[in-house]
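Structure first, commentary second.
Apart from one protein chain that is not included, each protein chain of the complex appears where it belongs.
Presenting chain A:
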Amino acid sequence: MDLTHLKAHELIKGYENRDFTCTEVTQAYLDVIKAKEQDINAYITVTDNLALSRAQYVDSMYENREEQGLLAGVPLAIKDNVAVKDVKMTAASKILENFIAPYNSTLTEKVNEAGAIILGKANMDEFAMGATTRSSYFGATKNPLDPKLIPGGSSGGSAAAVSGFEACLAVGTDTGGSTRQPAGFNGIVGFKPTYGSVSRFGIASMANTFDTVGSFGRDVEDAHLLMQVMAGRDMKDATSIDNPSLTKPIDFENGAYLKDIKVAVPKVYLNMELDSVVKSAFDSTIALLKDAGATVDVVDLENLEYTIQVYHILVNSEIASNMSRFDSLRYGHRTQRPYSSYEEMFKFSRSEGFGDEVKKRIMVGTHILSLDAKSNYYQKALQVRTLIKKGFDDVFKNYDLILSPSAPILPIPLDSTMSDVEIYQSDLFTIPANMAGCPSISVPYTGGSFPVGMLLTADRLRDDMCFKAASEMERRLK
């Protein structure tokens, strides 16, 4: 039995039956990491000693028959923009190359309490800006399904760790699709909850009104398991909420959840240029849903065509301000060049510490918020965001889910020279859920030549709807 091929819910059963120990499982994962990392580069930091000592502790808990958390003994990877106490937290940036988090994020506390084993910090696009995991200061991550391809981004390291058996589960963050797009590219499940469901305390902000914490699993049940552990209102994050729909029990074995549900496909999406593999997976999924008794209708979703533009205006404005704290004064990369004022110190340090994508977004965001541009761009984008939200509200009055592919394309080659704008387009289907704060799941359609992510988006606080529909889809594809 290859221990790393077991899913989290299978591992937990195995531990309960004493089929194997947590130390054996953890060691098995560390062995795979050792063997594969040179090729895949899914991790920035591997915390092997920490993981093994935690594993021994969990084993002793099992031996003493002590009460265990939901993830007792499950090895997982955490995206490197999340603080794990006493471990490097680089956000894949040179500016934080040697930053060791002196505190735990709330989600780290929660996965620790649940007994999970943290294997390490996963690679990502620098500060979660990107859709390829090529912008990491620590080098690109490769797609385990085909190492010539990108794993997607920005949580590419997390997704690759799970799909490449270098972790059982992984924590990602999702600002515009960063869990669902790479999940789609890696043939695994990626979920982003209703905005606020998981505390953001301890997670380096990218665009704070869009950022959510998501989960990766090799099946829907695993992604759900991790979400349950991470979710909950946190007094340290004023925007966090209680979301009871995440803890509703789900019958992953037999739940007939697709019968009589109403699925909407936005008309705009039908006119999109899709990769042919994606197109045929999309068509097959619609047929699958109808077969299972769901209704699938084409609907108008107001203002959806402005999504990308509005997203980039708002997100870059928030990025510009969120990146300001990295001034190299209290921590972070400090320039070696001589400087004669604090402005120069800021300038040299930041220009050396940030990569091109980050710099570009700071520049754009700063401009958009400036007196000259603010009313033309920022204020209008805020208004359109409200209209897009309203468009979603209108659709969800009559429908349970919105369906689309997770991305219009398959993962591109690592050395592809697609333009930035083309790459931004690949987030087209995932971004609306972040604009509206809705829960959304990418579940792989595995009937074709390459797995393709199918995206289900539900109304706010109806996260259970995503998991239920995705679990039956997954079962029907087996």
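Heads up, the rule we're going with is that a residue touches a chain if its C-beta (ideal position, glycine included) is under 8 Å from a C-beta of that chain, and two chains touch if they have at least 3 such contacts; residues count from 1.
Heads up, the rule we're going with is that contacts and distances are computed from a predicted model.
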item: Name under which UniProt lists the unshown chain, selected from "LutB/LldF family L-lactate oxidation iron-sulfur protein", "Aspartyl/glutamyl-tRNA(Asn/Gln) amidotransferase subunit B", "Gluconate 2-dehydrogenase subunit 3 family protein" or "Multiple sugar transport system permease protein"; value: "Aspartyl/glutamyl-tRNA(Asn/Gln) amidotransferase subunit B"
item: Hidden-chain contact residue, picked from the options A:295, A:370 or A:398; value: A:370
item: Selected residue (touches chain absent from view) among A:110, A:200, A:312 or A:361; value: A:200
item: Among A:318, A:357, A:400 or A:464, the residue in touch with the chain that has been omitted; value: A:318
item: Contact with the hidden chain (one of A:96, A:188 or A:358); value: A:96
item: On chain A, residues whose C-beta touches the chain left out of the figure; value: 81-83, 89, 91, 96, 99, 101-103, 105, 200-205, 208-209, 235-239, 317-318, 320-321, 323-327, 329-331, 342-343, 346, 366, 369-371, 374, 378
